[in-house]
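Here's the structure, in structure tokens; my notes come after.
Only one protein chain is missing from this complex, and each of the others stays in its spot.
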Amino acid sequence: MAILIDDSTKLVVQGLTGSEGSFHAGRNRDYGTQLVAGVTPGKGGTDHNGTPIFHTVEEAVRETGANTSMVFVPARFAADAILESYESGIKTIVAITEHVPALDMARVVGYIRARSDDVSLIGPNCPGVISPGKANVGIIPGEICSPGPVGLVSRSGTLVYQIVHELTQLGIGQSTCVGIGGDPVPGSDFIDVLSKFEADPETELVVLVGEIGGDAEERAAAWAKQNMSKPIVAYFAGREAPPGKRMGHAGAIVSGSKGTWQAKADAFEAAGFPVAKNPTQVAEIVAGLRSKA
Amino acid sequence: MAILIDDSTKLVVQGLTGSEGSFHAGRNRDYGTQLVAGVTPGKGGTDHNGTPIFHTVEEAVRETGANTSMVFVPARFAADAILESYESGIKTIVAITEHVPALDMARVVGYIRARSDDVSLIGPNCPGVISPGKANVGIIPGEICSPGPVGLVSRSGTLVYQIVHELTQLGIGQSTCVGIGGDPVPGSDFIDVLSKFEADPETELVVLVGEIGGDAEERAAAWAKQNMSKPIVAYFAGREAPPGKRMGHAGAIVSGSKGTWQAKADAFEAAGFPVAKNPTQVAEIVAGLRSKA
Amino acid sequence: MDLFEYQGKELLRKFEIPVPEGRVASTPEEASEATRFLGSRVVVKAQVAVGGRGKQGGVKLVSSPEEAHEAAAQIFDITFTDQEGRGAERSKRVLVERAGELKAEYYCSFILDRTSRKHLAIMSSEGGMDIEEVNRTNPDAIAKVTIDPLLGLSDFHARELVFGGNIDEEARKGALSILPKLYRALVELDASQIEINPLVLTGDGKVMALDAKVILDDSAAFRHPFYEELKAAHEVNEQERKAKEHGLNLIKLDGDVGIIGNGAGLVMSTLDVVKDAGGSAANFLDVGGGASAEVLSNSLQIITENPEVKSIFINIFGGITRCDLVAEGIIHALARLDVDVPIVVRLDGTNAEQGRKMLADAPHPMLKTADTMLGAAEKAVALAHGEGA
Partner (left out) sequence: MDLFEYQGKELLRKFEIPVPEGRVASTPEEASEATRFLGSRVVVKAQVAVGGRGKQGGVKLVSSPEEAHEAAAQIFDITFTDQEGRGAERSKRVLVERAGELKAEYYCSFILDRTSRKHLAIMSSEGGMDIEEVNRTNPDAIAKVTIDPLLGLSDFHARELVFGGNIDEEARKGALSILPKLYRALVELDASQIEINPLVLTGDGKVMALDAKVILDDSAAFRHPFYEELKAAHEVNEQERKAKEHGLNLIKLDGDVGIIGNGAGLVMSTLDVVKDAGGSAANFLDVGGGASAEVLSNSLQIITENPEVKSIFINIFGGITRCDLVAEGIIHALARLDVDVPIVVRLDGTNAEQGRKMLADAPHPMLKTADTMLGAAEKAVALAHGEGA
């Protein structure tokens, strides 16, 4: 099982022929991911390190049966690339690109979510998704992960690595690790991923990694209290961060949250989920919960 | 039962204080429809022939529990009025206004249909909906209708009246009569309404009234062949109409239909449904089918 | 409204879509002058709404002002018909355009598709010919892309069209830059169709629209004041023009039974039943919803001015339209006009009884009534044939 990606993943990479795209897609392929196509307009019909290149995603899907895409194009082209994948029938879209305008994402995410329940957009500005031992789509270093029962979802990219690393140190593997990205308008939020973990028989426990700002963590806690049977261990970066400029008044009126570390920690503790103080403690709490189970 | 409107309908009229809106809403109320509110920006707080007027639909819904709206505003304001009803939580929106730009409707209908399965937009450029003996929303003369087992759906307004009249002459009543309007982008098409009639226990038989042009009838025939257990009697106006300007080539490539009377008649006959030559014959065929049943 | 080629191209030019340099000419002299201005090789093209003008001699390549004069004179003499041989139309203007070398011809169109409720774009390297034929014989040569009007044309749509339509590499950049402009034009003009056939790659490597069939959505006229001007160039017959002045939707036909009805569906149905009764309609006239007494009176006047009309069938089923106002209009028209053909009136629906009573109270030798639509049709046809009824 795992969520989002697995053995059946057939990956098309938008921006495969760029240097970063080429490097990371190569690592994904080396990890065992079925890399079936790349898309670079104007380079259709060529071949990049053994992977066929197409002009459009539509053509790549038609010719190779790709069902998952990774977006590695520059920010100004990212919204277009995501929509191209969506309209071509791709079911899991992983957008690595950072600095995508928030309005672009509001339009794209709103469009996709209104139309399809069965399409997952992860990112942008995210490290991607890995189902250890099955498939890796993105930039999470595969060698730090190992298969196991913990689902991980994180707004922060490097904290995914750090916490996977901590878990691995204690011999605890992962079902799937999902970096949803820290952008104001992510394609998937904590709740989307939590609901998939809840439904995944391979996942026994979930680690949720948030950050200060916004109210995504508070909403996730409220949702999880009602809908999660599996335990969650939460961690939020930024407890000691200098208070940045406040969100606008209007934002606070809407969300009713100040987005502080304390607000998030209170929300999870009130929902009955433990909150770790640092990445190392996350792994320790997980180990404790597993030994009890 | 009936479909779309019935005893539980609570109607708000957008444009109630205009002369046509006032006239027809008054007739709807006299027919027995629960007319609970009118909306005219700037006239909120006033009263129009006993009906309270609000500035916005949102306010009308909040204050009166309106669940159905009738749009009687000029064409340039129609798309805005429909969206206002939709965003205010109205579940059945009946837009009478004609000459609404097709692009406005493509945007509005696309928006609503992508988001909600439980909202019905009827029209624009339509005569409305009547469930005889229960409620009347629109401009169909209530006095020509009577309760009974026939569901009627029509692209043409005046042909609704004509065929209801013919049915009534033969003593056959109607469950609901729906004028979907003849615009290029209607809020509901034949299939939307047929599926409601199929699910409605009060409807035993459906009369479908089409026109030449487009492929809505052909698609309805194909759908009905697969999905309708109830008989349909079809009639299409325009058999002898002068061939107007053809649709663009592009249109014909998409729909694969020339939209002629013959194409529509062939589609229904191939699906096993009788096609009448004139409105009088519609009623005769219906009577024949009922005497057999 | 179907625009003439020259009108469509004028609009496209505003959206920075390349079109050949050209001049509109209303006389052979103007055509000759335009040729002098444009240089030696030009194309003289008939400006008519029917398709297939080329096969009928409506497009001529000439090399001098004298030849252009002759070509225009010939074109002005042609009566064009559509592919089914109907709809006689003369060209009131010709478009004189500079001609150049072409490397390739493509097909490109955008429509608002009623089935998907979205914009649909079609592109193909098989341009300059009947695209429906290409669709039948070589569907893979055609790229079809649907565009949600809520999102508009994205870059990837343009790429799918250009790569999927097998556009030559040399023309790709030009085509990719024209597509967003065409889409902008489609949306901002409220066009229901823009068809460019052919879109060409010129000898010097430019991509431009060699033809343009633009159809505008008449319902959007309120937000595009220029629609009115464009409409003025479209000739209609005298009766249709008068009807339009009165806001009536009239189409002139060839028969002898004048038809007045409310609602396009009912009027079409009326044509059908008149045909079934052995008659033939002289016109299609839809007074629309909520017609006033004045509208009815004007309608009767316009129809009675047609000398072909032998009888008139007024078929009204009132909804928004109130039968009392219809009756008032009829009575008013009979009082002020010298009507010498029989009028069969059939009223039902809103205030029908009142209307019928008003007519009964104002007898006129030419005024007949009928209880049913079929009965009225038979009566009107019989009267047109000179049979008493």
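Things to note:
Should a chain be cited, it is by its letter among A, B and C, assigned in written order, with residues numbered from 1 in that chain.
In this section, contacts are C-beta pairs under 8 Å (C-beta built on N, C-alpha and C of every residue); 3 or more make two chains touch, one makes a residue touch a chain.
Remember, it's a predicted structure, so these values are computed and weren't measured experimentally.
One chain is not depicted; across the entire complex it touches A, B, C. For the chain missing from the display, the contacting residue among A:185, A:206 or A:221 is A:185, taking the whole complex into account. Residue-wise, the contact with the chain that is not shown comes from C:150, picked out of C:1, C:59 or C:150.
Note that of A:28, A:131 or A:154, the residue touching the chain absent from this view is A:154. Panel shows chain B; residues 41-42, 44, 55-59, 77, 79-81, 83-84, 87, 107, 111 of it touch the chain omitted from the view. Not every partner is drawn; the one left out touches chain A at residues 20, 24, 75-76, 96, 98-103, 105-107, 109-111, 113, 127, 139-141, 144, 154-159, 161-162, 165, 182, 184-185, 209, 211-212, 214-216, 219, 237-246, 248-255, 277-280.
Although one chain is not displayed, chain C still touches it through residues 150-151.
Assume only the chains that are shown with their structure count from here on.
Most remote from chain A, judged by the distance between CA-atom centroids, is C.
Among the chains in view, B has its Cα centre nearest the centre of the complete protein Cα set.
Measuring from the averaged C-alpha position of chain A to that of chain C gives a distance of 54 Å. Across the assembly, chain B contributes no residue that touches 2 or more other chains. Of all residues in chain C, those touching 2 or more other chains are 148, 150, listed in ascending order.
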